[in-house]
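My questions will all concern the structure given below.
One protein chain is absent from this view; the other protein chains keep their places.
Which chain is which? They are A and B, in the order written, and residues in each are numbered from 1.
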Amino acid sequence: MTSSGPWAARARVLGIVVNPVAGMGGRVGLHGTDGQVELARARGAEPVAPARARRALARLHELAPDLDVVVAPGALGADHLPDATGWRVTVLDGPEPGAETTADDTRAAVSALVAAGVDLLLFVGGDGTARDVAGAVWAVCDDCVPVLGVPAGVKMHSAVFGLTPETAALAASRHLAAPERHGTRQAEVVDRDAAGDVRLYGTVQVPALPAGVQPAKGAPAPLADDATALAAEVAAELEPGRLYLLGPGATVDQVGHALGLATTPLGVDAVCDGRLLAVDADEATLLDLLARHDRATLVLGVVGGQGFLLGRGNQQLSPAVLRALAAADPAGLAGILVLATPAKVGALPEPVLHVDLDDPELAAELAGYRRVRTAPGRSTVLRVET
Amino acid sequence: MSELRNYHAAVWDEPLVMELSAPGRRGNVPPAPIAELDPATALPGAVLRQAAPALPEVAEPDVLRHFLHLSQETMGMVGISLFGTCTMKYNPRVGEQLSGRDGMAELHPDQDDSTLQGLLEAVHRFDLMLRGLSGMDRFVFQPGGGAHAAYTHTAVTRAYFADRGELEQRREIITTAQAHPCNPATASAAGFDVITLPVEEDGYASLDALKAVLSDRTAALMINNPDDMGIYNPHIKEWVDAVHEVGGLCFYDHANFNGVMGRLRARELGFDACMFMLHKTFGVAKGGGGPAVGAYGCSEELATYLPGPLVEATEDGYVRRENPRGVGRVREYLGNLNQVVKAFGWLTAMGADGIREAADISVLANNYMEVRLLELKGVTKAFPQMTKRRLEMTRFSLEEYTAETGITAVDVQNRMGDYGIDAFWLSHEPWIVPEPFTPEAGETWSLEDIDYWIDVLAHVLEEGRSDPELVRTAPHQQVVGQLDGSSLDDPEKWATTWRAHRRKSGRG
Partner (left out) sequence: MAHPYMPNSAAESKATMMAAVGVADVDELFEQIPEDHLARESNGLAPGVRSEATVRRLVRGLIDRNDDCVANLSFLGAGLWQHHVPAVVDEIVTRSEFLTPVWGTTSSDFGRNQAWFEYASMLGELLAMDFVGLPVYSWGSAAGNAIRMAARLTGRGEVVVPASISPERLMVIRTYCGLVGGNDPISVRLVDFDPASGTVDVAALGLGPDTAAVYLETPNHLGVVETAVAEIAAAARANGTETVLGVDPISLGLLAAPGDLGADVVVGSTQPLGVHLHAGGGVGGFIATRDEERYAREYPTLQVSVAETTRGERSFGMTLFHQSSYGSREDGNDWTGNSVYLWTVANAVYMSLLGPQGFAELGRTILANARYAAGRVAELDGVTVRWPDGFFKEFVVDFSATGRSVADINAGLRAHHVFGGKDLSTDFPDLGQSALYCVTELHTADDIDALVTALKEVLA
């Protein structure tokens, strides 16, 4: 839920920021465009984001013709507005950014939009943009402003994007019309770090998908994205004396919350007999804990929108840790509990999870079909590929 | 392309019947009592009604005309209805005529068996016919629809494992993302945990995924085949064997029987139980949603757990007997036997040759549609890499068209209504392809109707390119325009009754 007041009380304000160079690297073989705009252009890349922005905003204008909009200047937003008759548009003050906008431009614009009191931040870009947007939001407050991404990047591992620009527009319009009705969900922001590893940077609130107001059978209903009940079920099953390693991600973090523990969604936490033994543990700590427990279970979520189980955002769960874990449980690696909400599973491009480990033998052991628990008494089966 | 019809739905601007009320008018007068009795002398005042219900006061001819107007404002199958997964087919009028006779309409189930011999014989003979089609050992007709038959299976499964002392251990029912929602929903309602297998590249869930979750906790598999995309899981026998190996039961949701009638028998594939929908596949009217029958058939072993009463032929005629170890009832009485009698008439008229031919025509007509539909720009089919011919329906997608025009499958559906085409079927939850649509021609619709349907779709797709607003704001030739659904889930505005609406809109 957002902190905004009663939904009917006042007009909602939408903040818009566009990373105009997002997505340029993708078609020319780059893993992102941040800091590589020149190279992308040299390889013949065309801007992707402006067209995506216009698609989303044109649809949004149809859905919500009467709206207060605050938009970043120039190429960062205002340039991409459609014919917006009916929208009360405020363009942020500040210098027109140059053609080659930077991450700093994005962050500055987001700070200004948050300060302007927007109810929803709609950004156009990819994972890098998501990270910049989220970082600027976190600098002001934890997750006081919901964020929604119009997909336009090279990488979109973060779980903050609409499937298409039009679906993002739909979700935005529904959220702005009645935020309390549809609610928000916690979503992970992931991106590659300087070393090229995918890391989980934190979470933001994103609007829950539109509730089922469709008139007829067959209209898609939103998939449940609330992990609290599942987490409570898992928490109630924990065995005394067994070490539980809670992997990163919002879903697994709920298990910690269900136990009343201050776990972190960003790293691996260790829990035994209702006590928090380690928070955001590194590899050495994990190995040490495993050495001191003869029974242990790893609880994993699915990281990002691409379905990584291991090897992205949880590198501390190294081959050595996994081997120690397998040794501590007769079920071996088959004993790993995988949790993912129906929305998370539904958002996967295919029913496949990925494992990326520098240990082919271990990876092979993890491959195959694995049960994924989605809600109390509910599960599915996903293929794990290496 | 043929000339499209200049269609317009009937528009009566018909008021609600409550708005037709005029004080003192009468539509029906009950008989006078045999002997007058003042209720106040017969029952305590506290149980008597004080204020009369605010029902309308309307004369008989006006009630008739009101509902005739409403009937005319209902398209049903008077238009062309190619509604996938529901197998919309002709409902012979003779069935309606016969079931209205006193010998059917005015029978009470508590009558003695000796007075119901014709009815019980029809039920028994129809049971035998379905046994023949499926290989099962016994059918019951108590379930009031396909979903209710699925529920019956979950209740039978529960009783079966309770009898073995395994109910607390057998907690899991497995289904697939392409199974009808009633399968996981009834499993859950009967207290089971649900495991849903995803559909993979070939268009069906994989045998290995199934094996990954089979265990001594498995109670049952509930699955359709072919699925709602006309795709047949060729490993279904291995599936059934694998489930049996861990002691689970297998239920065949035969909602999509139309394309395989006469070719497949559920029992020969190893299934323990199956379900046929008499209100779809067997020629009985759907009635907008029932009265329906989900005929539930099972093996001799499971028949022990069927809801009673069961109909049997004896030397002294047909009898009903209770089934002492069975699940009791899933609803009252033997079921919607009026519909069973119609289905019996239909199956008699079709016969072995007729249903085989109907299946052939259904599959042929679908493949004919597929050829023509895939020629349309913007129309693709789900799982194109699965290149084998689809059975009686195909799941198509307008994803490319939507990306091109912004017009959705629902918009197209609405606009097709302007040409006399009933809504096509989109897809059950979850939507595994975007902007889905699933027509099913079946054996009822003539080649000309099928061609007209495709011509209308082609025309609407072009309209969407040249005049997107026209399609997005459709329908325009219908009884009323597009629904604004925004109030439907709003507790301050929803109103399932006129009294609630009057109160909420300040008209109370």
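We take it that a residue touches a chain if its C-beta (ideal position, glycine included) is under 8 Å from a C-beta of that chain, and two chains touch if they have at least 3 such contacts.
Owing to the predicted nature of the structure, the values given are computational and were not obtained by experimental measurement.
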Ask   = Among the chains present, which touch the one that was left out?
value = A, B
Ask   = Looking at B:D102, B:E300 or B:D316, which makes contact with the chain not pictured?
value = B:D102
Key: Residue of B:G289, B:P324 or B:G506 touching the missing chain in the full complex   = B:G289
Ask   = What chain A residues would touch the chain not displayed?
value = 211-212, 214-219, 221-222, 224, 375, 377-378
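The definition used in the following text is that only the chains that are shown with their structure count from here on.
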Note = Chain centres from averaged Cα atoms put chain A and chain B apart, in whole Å, by 39
Message = For the complex, give me every residue of chain A touching chain B.
response = 59, 163-164, 166, 177, 181, 211-216, 218-221, 223, 345-346, 350-351, 368-371, 377-383
Task = Show which residues of chain B lie in contact with chain A when the two form their complex.
result = 177, 188, 192-201, 206, 208-213, 402-403, 406, 410, 423, 425-431, 434, 483, 485-486, 488-490
